[in-house]
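A single protein chain has been omitted; all remaining protein chains appear in their positions.
Right after this comes subunit A.
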Amino acid sequence: MDIASRISQLVIYGIISGSIITLGAIGLSLTYGILKFANFAHGDVMSLGAFVALFFLAIFRLANLPTQPLYPLSFGLPLILAFILGMITTGVVAIVIDKILYRRLRTTGSVTLLIASVGVSFVLRNFIQFVWGPQPRYYIKKIQITERIPFLGVRIKPDEVFIICVAIFLVIFLHLFLKNTKMGKAMRATSDNMDLARVSGIDTESVINWTWAIGSALAAAGGILAGIENKFITPNFGWDMLLFIFAAVVLGGVGSPYGAILGGMIIGLSGEVSTAFISTSYKPAVAFIIMIVMLLNRPRGILGEK
């Protein structure tokens, strides 16, 4: 394969992994925007979503739901239902964690919240390992053949088209929510200025609940899509993705969901395309270097304000 077609193939991989990173990065950026702390448990929230979906898959198998794949995808209706339920459950769990823990620490400052989130990360990861064990768990056992995209000369699996479409759908959905609904506008207002939001009469507690729910549900979606792409999940995979997610958020501008989308795609693309020139094991290093260069030159990120 010549270098041009190899790179265009890597761009496809980059868009796929960028879609997954983006979904994680949006949630991290939203919670940062409103609660002003870096949530180290966000990667593990992605894992949690993926394992919760696995749990629902197992239930559907017991319930004898029809499992034949939806052509041309390699999975059927149960996984799609588990996807939706996984997102909802993870959103609810995030609100519960906030009520139990973060809410009580809210007045103590962002460093305390950050340390608390490291603790949450440990608890989630070990809870997952305790329940599902350390070995990889499979979403899909079937092997899927890649299809050639006409004219472009690149290959992609139908499942991967699904991943990209779901990510685009969720991003558009989020955009419309933030732009047009009263709660979405209140979220942006609270992110701009929490004190002013309070004196305007905005119910900032319910804004915070919505932020956790949406950010974590999107993280769960990212985790489940990662499971579909890799076919399997391990308790550590979300934690391992955290660096890429942080890099995406820093790159796009902390607190800006649109920046997170841009940052996620750039990190995904640069990581994959770099493998044309250097070893795959340097992917995290590429993300790190981009993050450091950005912090040195423009600490507020591409779309960050102030």
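Quick note on the criterion: a contact is a pair of C-beta atoms (placed from the backbone, for glycine too) under 8 Å apart; a residue touches a chain by one contact, two chains touch by 3 or more; residues count from 1.
The rule is short, and it goes like this: contacts and distances are computed from a predicted model.
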Listed names "Acyl-CoA dehydrogenase", "Translocation protein TolB", "ABC transporter ATP-binding protein" or "Tryptophan synthase beta chain", with the criterion being the UniProt name of the chain not displayed: "ABC transporter ATP-binding protein"
From A:L170, A:A186 or A:I208, residue that would touch the chain that is not displayed: A:A186
Touch with the omitted chain, as defined above, among A:I100, A:V131, A:C165 or A:L196: A:L196
In subunit A, positions touching the absent partner: 182, 185-186, 188-189, 191-193, 195-203, 305
